[in-house]
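Not every chain of the complex is shown here; the ones you see sit where they belong.
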Amino acid sequence: MTRILVVNPNTTASMTATIAAAAREVAGPATEIVPVTSPMGPISIEGYYDEAFALPGLLAEIRAGESAGVSAAVIACFDDTGLDAARAMARIPVVGICEAALATAGFLAKRFTIVTTTERSRVPIEELTQRYGMSGRARVRAANIPVLSLEDPNSGARDKLRSEITRAIAEDNAEAIVLGCAGMADLARTLSREFGMPVIDGVSAAVKQAELLVALGLTTSKRGAYASPVTKPYLGALAEFAPA
Amino acid sequence: MTRILVVNPNTTASMTATIAAAAREVAGPATEIVPVTSPMGPISIEGYYDEAFALPGLLAEIRAGESAGVSAAVIACFDDTGLDAARAMARIPVVGICEAALATAGFLAKRFTIVTTTERSRVPIEELTQRYGMSGRARVRAANIPVLSLEDPNSGARDKLRSEITRAIAEDNAEAIVLGCAGMADLARTLSREFGMPVIDGVSAAVKQAELLVALGLTTSKRGAYASPVTKPYLGALAEFAPA
Amino acid sequence: MTRILVVNPNTTASMTATIAAAAREVAGPATEIVPVTSPMGPISIEGYYDEAFALPGLLAEIRAGESAGVSAAVIACFDDTGLDAARAMARIPVVGICEAALATAGFLAKRFTIVTTTERSRVPIEELTQRYGMSGRARVRAANIPVLSLEDPNSGARDKLRSEITRAIAEDNAEAIVLGCAGMADLARTLSREFGMPVIDGVSAAVKQAELLVALGLTTSKRGAYASPVTKPYLGALAEFAPA
């Protein structure tokens, strides 16, 4: 049995439920999805500031998961919050949902558009497309949807998302769509059918990438940038996080 | 049952056997690997010229496979020979082993080195690292091994490969190694243990990426660059390949 | 006498005639243009799939031409189909019409727009602008003209081309126009006068670049990426193409 930890780095349990459902829908028969909600930090991650405070809870959960024997971890926020820190800390593979979604889109289309929630997230995601080598192939659009409004079927958020996809096809010549928020994880299949083109959700993509890495017996490199943190004291409120 | 076609685009059946074994070793329990050897063209692909003549056999096999109901196809040559043409032709996902290996390495390490066979393949693979957005993270080295010498345990090829990996660690600060030839598919796990770092084989990576895309219900985009070929006559010896 | 082979890699002889006329119009007095139509493959090249099947006929013609003593070869399709394979095979210079047109435009303007035929060709040509280092200077537009409609004066194709050039000037601040299809080779001078700006045709540009390379006594490098193919068997229908 492969156990994959899926961490929602924000503190909203209902979003974790959406994420967990999407994860379980695609998980293989021998995979157990272990969903967790970060115990501390913002109730949603919208921009750089929220990201910063999502880190301690997120890393604590991944550390706990690794100790408890999970085989891999997924960070279920489209900003790939804390991905590098998590990889430096862990030996198990850690997968971000933006990274996984972009890699997946790259197998299916030459040009694609990421539709995210708010303007505060647009530039951070553009920076991720650069980091992952996709800036020449991917555009980023914000549908102006607060993250948590995705949880509310009457918020109009889904209509705004559909409108933005329509614009991406017309104006960007998008060949595929990437959903730029973990809170959209339940919509990919419906929208894929509706628009007749690949619509990719990062949560399900990341779960499958994590399974893939486990199946291949691969773990995070411990040379260079992801070498294990040097043993040292951490002071004050964060002392418990000190690498040992 | 998911059937994945694994096409060796060169015409050497013994290499197909190596590839098929690597593919089966990682395939999921519900996956059937369907290995085929291209019926026509070069006995190994070393550089741009050989690539060109590997295309008709390769594309014929993928077309036949799709007609016969396979769920996805893998192109088992590290040049990702014919990948774009195959995607334009097919609706099923098609995965190249270089693309899959690079995406996989990207989840595990910041910097990595691809060790390929001969100098003729070095620049083509450098071009692939650019195409896949990895040129800032990946270096390419040639171990000066003729492709088919990998089939011969007494050729000294594996020793040369090991020496080149050692140089990659020392000179490139490589954090992971990607094996840059389908004929090395059987060596990844051994070398991974030996060098204590991720050593990634493209064949197994591509098989798992193909399973992933099938599991997610995703198929090649038919908009834009991968739109189905226009119906038109093909003349002469290649008439049978005309899109209809 | 310098003999320059001009290969139309599609199988439509009337397009070869257009190409040959454009080539002869600019050829020097000591140059003989040797036009050939590929004997097998698609009647027009629109996208990646058609490109793949244009290769064997194209390469056969260049090989035959080199044996017959031509001094250089031009590949007269704007996708620069098979250019790298041809260079690896040949010692004579081989010039692609996209590459030649972009180099030429670069001498005359800082920013320019390539107007090609169909959406299927837009992304492949964008990839060529990147390969040739011009992606920061060149945009690509598709006028939605099937390639062979250019042969028919009543198809409305030329009007669509003019409209797209007008849009390129207004929206892209284009300082020059590159015609993105060999089938437009007869239009450059007329459009240049009409729009009062450089309008560049790849066929004539490539013929002159080929003359230039011959005049300078330069031939394709046989080191590294373009080293002559390794002698080896080719099996099946393609055996005749084996490098020896």
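The letters A, B and C name the chains in turn, as written, and every chain counts its residues from 1.
FYI, a contact is a pair of C-beta atoms (placed from the backbone, for glycine too) under 8 Å apart; a residue touches a chain by one contact, two chains touch by 3 or more.
Remember, predicted model here, so these are calculated numbers, not experimental data.
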Subunit count for the whole complex, all chains sharing one sequence, 3 displayed = 6
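Operating definition for what follows: only the chains that are shown with their structure count from here on.
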Turning subunit A onto subunit C by a C-alpha fit takes a rotation, in degrees to the nearest 5, of 120
Quick one: point me to the chain whose Cα centre is farthest from that of subunit C.
-> A
Do subunit A and subunit B face each other with the same patch, meaning over half of the contact numbers show up on both, or with different patches?
-> same
Central chain of the complex, centres being mean CA coordinates | B
Approximately how many whole Å separate the CA-defined centres of subunit A and subunit B?
-> 27
Between the Cα centroids of subunit A and subunit C the separation in whole angstrom comes to 44
Subunit C: positions in contact with at least two other chains = 119, 122-123, 130
In their shared complex, subunit A is touched by residues of subunit C numbered 119, 122-123, 130, 135
Interface with subunit A, subunit B side, in the complex: residues 26, 28-30, 87, 93, 95, 99, 103-104, 106-111, 132-137, 169, 173-176, 189, 192, 197-198, 200, 204-205, 208-209, 211-213, 215-226
Enumerate the contact residues on subunit C facing subunit B in the complex.
-> 11, 39-44, 46-53, 55-57, 59, 82, 84-85, 87-89, 119-120, 122-124, 127, 130-131, 146, 224-227, 229-230, 232-239, 241-243
